[in-house]
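The other protein chains are all here in position, but one chain of the complex has been omitted.
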Amino acid sequence: MSTDRSNQSIPSGVTMVIFSGELDKMLAAFIIATGAASMDMEVNMFFTFWGVNALRKDAPETLVKKKTLIEAMFGWMMPKGPGKLKLSKMEMGGLGRMLLKKEMKKKSVTSLEELIEAAKELNVNITVCTMSMDIMGIREEELIDGIEYGGVASFLDSADRCKTTLFI
Amino acid sequence: MSTDRSNQSIPSGVTMVIFSGELDKMLAAFIIATGAASMDMEVNMFFTFWGVNALRKDAPETLVKKKTLIEAMFGWMMPKGPGKLKLSKMEMGGLGRMLLKKEMKKKSVTSLEELIEAAKELNVNITVCTMSMDIMGIREEELIDGIEYGGVASFLDSADRCKTTLFI
Partner (left out) sequence: MSTDRSNQSIPSGVTMVIFSGELDKMLAAFIIATGAASMDMEVNMFFTFWGVNALRKDAPETLVKKKTLIEAMFGWMMPKGPGKLKLSKMEMGGLGRMLLKKEMKKKSVTSLEELIEAAKELNVNITVCTMSMDIMGIREEELIDGIEYGGVASFLDSADRCKTTLFI
């Protein structure tokens, strides 16, 4: 499937920093990711800062007790998982987001949850920045399965190999 | 004009995703676009989500009647065209934007409207994401002339060809 790529001097691929973690930007990122992966390109997504919230799942109750007060506050105030992300604009207290999701469903546009699943099946690499996790007090048990953990060096390795690099 | 570029192993060019659609980010995008095009580089701009609003013009009255209620709401609430875009910060209810435009005029900095015109004359390619148009209910008649329509595949083709890729 990917043999004709060997003719090119530089292997093509997409490396993205997922920083903002808003619903609309996340949709754009995963549409690019799944599109590129289905065109047989290497895709590496590095989740950092607010972006990490998009990968959160329901954490066990006992975990909260291990956190400091500030860590628990961060965890409580930041959106938990793709279903809770806000829009970067026109959020209007949740109305904008509700309308966007409604229109997407009506017009058969794939939801963010489905896009994340599709990305995993298409072997998109998802790496979470351990420094961000450390600062915000997010533990591995709070994040979805099938992801990797790394730092800026892994990002730079990947970015230097891929022609397309985006900060989203 | 561009013959000395043939020595390089990879053709140079700029591919941008125009996502946010705010006045200040749009100015940055079009300054880069016109700068690159005048240096004889290939420039491809992909307008998606809120970015599409920067390409809206006055639409015929009859069009509004064809829209659903939600589509009409989106159309009414989102800025229509470059003159209506807000700043990403220091908007202050329109005051920041007014002051910025005033200073730009005073200091002979090209306006966004003029930059868009210049971009077209310099053969900058403007492609609008059809999925975004579909979700927000924006029709071709509502957008300026001389633009193309496409999806993520056209973006990836272009990004893979260009050394500079930006998400704005």
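Lettered A and B in written order, each chain numbered from 1.
To be clear about the criterion, a residue touches a chain if its C-beta (ideal position, glycine included) is under 8 Å from a C-beta of that chain, and two chains touch if they have at least 3 such contacts.
Computed from a predicted structure; not experimentally measured.
Asks: With the full complex in mind, choose from B:D24, B:E71 or B:D160 the residue touching the hidden chain.
Replies: B:D24
Asks: Residues of chain A in contact with the chain that isn't shown?
Replies: 9-10, 15, 17, 19-20, 48-50, 70-71, 73-74, 77-78, 131, 134-137, 151-153, 155-156, 159-160, 162-163, 165-167
Asks: Under the stated touch rule, tell me which residues of chain B contact the chain that is not displayed.
Replies: Within chain B, the residues that touch the unshown chain are 9-10, 12, 14, 24-25, 27-28, 31-32, 35-36, 39, 41, 88-90, 99-100, 102-104, 107, 109, 163-168.
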